[in-house]
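I have a structure I would like to understand better, so I am pasting it below and will then ask my questions one at a time.
For this view, one protein chain was removed and the others were kept in their places.
For subunit A:
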Amino acid sequence: MADNAETSAVPDKPIQVKLVLLGEAAVGKSSIVLRFVSNEFQANKEPTIGAAFLTQKCRLEDRVLRYEIWDTAGQERFHSLAPMYYRNAQAAVVVYDVTKATSLEKAKSWVKELQRQANPNIVIALAGNKVDLVTASSAAGASGAAASNGDDDEDEADDATATPGEDAGEAENPEGLRQVPKDEAQAYATEAGLLFFETSAKTGEGIVEIFTEIAKKIPIDHILNGRGGASRSAAAGAAAADAVNLQNNAPKGKSPCSC
């Protein structure tokens, strides 16, 4: 009930945008959101538990977007994301780890999945996270975290570049940890029509930029005309008008013999 009150108190009604996060386990999806939403970072964050979605407003010129950010809640671990997750998402951030080549391959397969499952107008951003590990200033302390990320990998055994990087441990040259060259990822993003950023949830680098650039690219008029539903936006509009919100409609105490 509390969040309903909040929504109605906002003077200029923000435009709701559903944004989904995707990417291999432990690439830092939740950390990116945490940085964006509350400007915090937790080292050694536990796998995602406890948040259905987080919200954050983003002001863009004369419009206010209200991001409703959905985290995978671990359902990506055994590839068990439900269609509901992608449903009506207007934006997606697909995250990989710049110190782990296989995570970009996973990201590419998530992009494919989005193109198959999600609405065709979805704005997708590719984020190469943990870029702090490959820049000189903060590399030393965080390299351990990178190495510990390998637990959930399933099908990367044949990737020649996977192992040496992780063994690098206390690399003298932080660039040595990097397994995904920036221009390679950029080239892929351009080809696939994705926004691209290298980010660090730890330092905050690139985080706000992702969400601002997504906001600029989202077809806002399309959303206003009917929740951005794929090939049935008209229906989605009609349904939105007809829709019943279980929480908004408290029992009205109508006479029981209303039939």
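For the reader, a short list of remarks on this structure follows.
Criterion: contacts are C-beta pairs under 8 Å (C-beta built on N, C-alpha and C of every residue); 3 or more make two chains touch, one makes a residue touch a chain; residues count from 1.
The working rule: contacts and distances are computed from a predicted model.
According to UniProt, the chain absent from the figure is "Rab proteins geranylgeranyltransferase", selected among "Armadillo repeat-containing protein 8", "CTLH domain-containing protein", "Rab proteins geranylgeranyltransferase" or "ESCRT-II complex subunit VPS25".
Contact with the omitted chain, checked across A:13, A:57, A:112 or A:217, is made by A:57. Of the candidate positions A:43, A:187 or A:243, contact with the unshown chain belongs to A:243.
Listed by residue number, the positions of subunit A touching the unshown chain are 2-3, 6, 37-39, 48-59, 64, 66, 73-75, 77-80, 82-85, 87, 151, 154, 208, 229-232, 234-236, 238-240, 242-247, 249, 251-252, 254-259.
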